[in-house]
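With one protein chain withheld, the remaining protein chains of the complex are depicted in position.
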Amino acid sequence: MLRYILNRTLRSILTVVIVFVTVFMLLRFMPLNGYFTDEMLKVSDEQTRMAYLRNQGLLDPPFSQLWRFVKNLFAGDLGRSLTVYPKVPITILLCEKIPVTAAFGAASLVLGMTLGLLMGMFMARYKERLGDTLGTFYVVFVRAVPSLIYLFFIQVWVSGVLKLPLVFYEDRPESWILPTICLSLGSIAWYAIWLRRFMVDEENRDYVKFAMVKGLSKKYVLRRHLFKNAIIPIAIYLPSDILFIISGSLIIESLYAIPGTGGLLTKAIQKQDNNLVQVIVLMYAILSVLGVFLGDLLVAFVDPRIRLTEDEG
Amino acid sequence: MKRTVSLFLAIVLLASLACACQGPASDPGVQPTDGVPSGTGAGEAQPTPPEQAEPLEYVDLYKTYFTSEYPSLNYYTTVYGGVRGLAANCVEALVEPDEYGLYQPAMALSWESNEDCTVWTFHLREGVEWVDHQGNPTGMKVTAQDYVDAVRYVGDPLNGAYSLRVVRDLIEGLYDYYWGLDDIDSGTDTTTVRADLVASFDETVGVKALDEYTVQYTLSASAPYFLSLIEGSMLLLPCEYSYVTEMGEDFGIDNQHMLYCGAYYLSTFERDKKIVMTANPHYWDKDSVTIRSIEQQRLGDTMTTLEMFKRGEIDECVVESEEYSSLLGTEWEKYLAPNSFSSSTNYLWLDFGSDNPEFNAFIHNENFRKALQHSIDRESIAYLREPVTPSRLVRNTIIAETLIYDDRGVDYTDYPGLAEIKATDYYDAGKARAYMEAAVAELCDASGSILGVDAATVDMLPVAQFDVDGKLPVTLLYVGTDDEAEILMAQLLEVMIEEAIGADLIDVQLAFATGGFYSTVADPLNYDVYYDSLSVPYGDPGSQLSRLTSDGAENVGYYEVPEYDALIEQALMESDIQKRYALFAQAEAYLVNGAYVIPFISSLRGYYMTRIEPYTGPLMQFGSIKYKGMRVSAQILTADQLAAISSAYEEKKADRLSGN
Partner (left out) sequence: MKSETVKNMDVLLRPEKFRAAVFDRTASEEGGFSNYSYWRSTIRTFFRSKFVVFIVALIGMLILMAFLYPALSKTDPGAISTNPMTWNKRPNADHWFGTDSIGRDIWARAWYGTRNSFLLAFFIACSDVGVGTVVGALWGYNKKMDPVMIEIYNVMTNIPSTVYLVLLAYIMNTSFLTLFIAMASRGWIVEARFFRNRILSIRDSEYNVASKCLGTPMRRIVSRNIIPHIVSLIIMETALVIPYSISSEVFLSFIGIGMPVDAVTLGNIVNQGRSSFALHPYQMLLPTAILCVITIAFYVIGNKFADASDPRNHV
């Protein structure tokens, strides 16, 4: 087991390094003018711009930039943002933004999982009856309709009817409600549809038929036997979901003016903020690899049938 | 009836304005309200403003919004407009405009300049202290040295000041100082020691502290407009050098890493969320500050601003033309007031070095350019932004009207040459066709082949790639951004030009660039025609016109007009205002008549609703805003009220300007 974990860790680190170096090098292929906004380009001449770029260290060879970043990284310095928030230390930015997004992420994860799993169970229980159809309709609706449209509708119309604030205010708890609900709409659908699917699959298994034949009620079998088995393929994603509560939603954070991480990466890429992009990519790559790793461990832990290493069998 | 009411109202307003100017505005009878209780429905939330002419009630909290994030608060290095607004309020400039745009003392008590406006001396107010983000004095005084150090700070390439060109090229010696340092940094100059050059600043650069409270600027060219440059450029704001160097790169990353000496300080700065400006209790003119606190909150999507305004969460909102029609017939209609002015002008830029051989053959022909100039239905384009009276947006001159006045109070755009252009209605399909036919006669043979042009594939990637056949119709590539409104405008332009000139003679093709427009389209010349807007950065026609010379920074299409260059050069040397403006007007008229650039409308956008009483604060016309002296009404102002205030103001302004 220890060997497995060690092996896995090394490979995870390799993945992260490859991802990071690839992105780091790709960023250095971006055009030099991309470091400036149109306003800056208009008010400055070529020489002034080159002077600026040189002073920012952007004209150094990519490998020396990489080396500098790695050296600073191990000294605990993530560098400063270049264009999105010029000169602002990235550590400060992340410390400001992550808590807000994580709070929303956690709330919506709890909400999405609770409602989604309940809904999935309900749909499986009443398979091919009205409840199932309604649930399927919800899932399909959330997936089919462009989210921009119903999110905007919720923000303006629902907030008007329920007398809730249009945007998020930290000091007004009621303003947290709508963004959280909006954030969890998708995950409710996701949990519901997959739990339903896995439960329906499990229903055809012999042990379920056996339990039913022995006279256990459907409700009891569903809850005591079926749910536990059906939840395992979902549980594998739980660590990733928990880790990724720190990545916000671009559209929802923009609509509700939430000062979080949503859209930070997109914005940084579009504005060619190399320093910010590489830190965020590094962070997300670590989280994602870690999430998959923890997911496997979790499943092996909760499901004794699963063995991670082949040679142990 | 309505007229008399509004007149009466205007008189009352003016009276109250006069009162407010004399004494402290915090009337004990006026209770600060928190606006409308939040979360209530739009319908009952708004108390209807009284129709009778009662004096307005004021509140001392102003709630507004911003849409794009504040990148940094360092006003020397940030070009973002919002930061200019903050800096103008938080850091006191030497002078400030009054409500008519005339300059009055701010940090400087008095000033004088020499005969040809190349040496400006300012005598500063004594005893003003820098305060921190809690409004506590820091013990550091604002002195003449702080104004000198501002120039020292921006003059060092390592500090990365943007929009530096005007100041760098104007202040004596600063240009050489800046490039001297840059040569050392880039390794071109290895003989000079950086510290030595930095130490030479006080001798070589034309800004000096004559004593603790007297600062003198020596300029390399005549600058009668220098006071408006102080208003328009953030780079001349004072800088407490010991503090700024101590902060280093941290200067301006948030409100705690800054110092304040203006009417307000930043008491709250939540990045991307909320900024609160609080009145500075140690401000030299604190009695004129009527709004105690200004809250700016971020709204990520402009679509929500109208709704936020309706719910009373913000005190002012822009109403786009589409929203305008949805408000007609509702209770909000009476508040819809037209935006009155924008100093920014929209131009069509023409590419004189185009890779498209057909267009390149034609663009150097004046008749062709005039055909384009006459083919654009300005009102139809303006309709996209202002559906009621689109003609308000039409602008044929480069410099905006009612912006720059000479010492007699005459508007620069009424000078000979420009007055005629201003009065011309350029859209005329018949003329456009006639000019085009004239151009065709000169440039094509009888069979419709363009002389000297062969079939070719035009490569303007990543923007566009297309084939031309060297025959009529002339292919013209119009490039726009992927912004929705601009797509509509481009498509409209295409139809318009082809209808006026005739599709047999011109074929407009459209392309839309994503990402940075300047770097993908304008700079690499990947266009034949595009549209852009420019606003006047300070109160001199030369601020704009000198950028449009053959080697000027804004001449993105690389036309060559030596006659224009000569006139501009002459005008820039002239220190007599009237002669100077006459020369500029002559040059501008030359450029527009030759259709080297085609100004067509102003950047004015639709309508607004507000609680701010207009013309109560300093009239800042060059990109920033000062809240000092401004008053926020407890009620939304109706369009009638605003119109009355505006007409009374215009009368008064005309008096003041001509009286000077």
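Note that the chains take the letters A and B in the order they are written out, and that residue 1 is the start of every chain.
What we mean here is this: a contact is a pair of C-beta atoms (placed from the backbone, for glycine too) under 8 Å apart; a residue touches a chain by one contact, two chains touch by 3 or more.
Computed from a prediction, not measured in an experiment: that's the story for all the values here.
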| item | value |
| --- | --- |
| Touching partners, among the displayed chains, of the absent chain | A, B |
| Option from B:Ile487, B:Leu525, B:Ala553 or B:Ala639 whose C-beta touches the chain left out | B:Ile487 |
| Contact partner of the left-out chain, one of B:Val495, B:Met573 or B:Ala654 | B:Val495 |
| Given B:Asp60, B:Asp377 or B:Glu554, the one touching the chain that is not displayed | B:Asp377 |
| Interface residues of chain B (partner: the chain not displayed) | 303, 322-323, 325-326, 377, 380, 383-384, 387, 461-465, 482, 484, 487-488, 491-492, 495-496, 499, 510-512, 514-515, 520 |
| For chain A, the residues touching the chain missing from this view | 11, 14-16, 18-19, 22-23, 26-27, 29-31, 34, 140-141, 143-146, 148-149, 152, 156, 204, 250-251, 265-266, 269-270, 277, 281, 284-285, 288-289 |
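Rule of thumb we're sticking to: only the chains that are shown with their structure count from here on.
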| item | value |
| --- | --- |
| Whole-Å separation of chain centres (CA-atom averages), chain A against chain B | 41 |
| Residues of chain B that touch chain A when the two form their complex | 38-42, 69, 71-72, 74, 77-80, 157-158, 160, 162-165, 179, 182, 185-186, 249-254, 270-273, 297-301, 303-304, 307-308, 311, 313, 515-519, 523, 553-554 |
| Residues of chain A defined as touching chain B within the complex | 31, 33-34, 36-45, 47-48, 51-52, 54-56, 80, 83-89, 92-93, 96-97, 152, 155-156, 160, 163-167, 170, 172, 174, 253-257, 259, 270 |
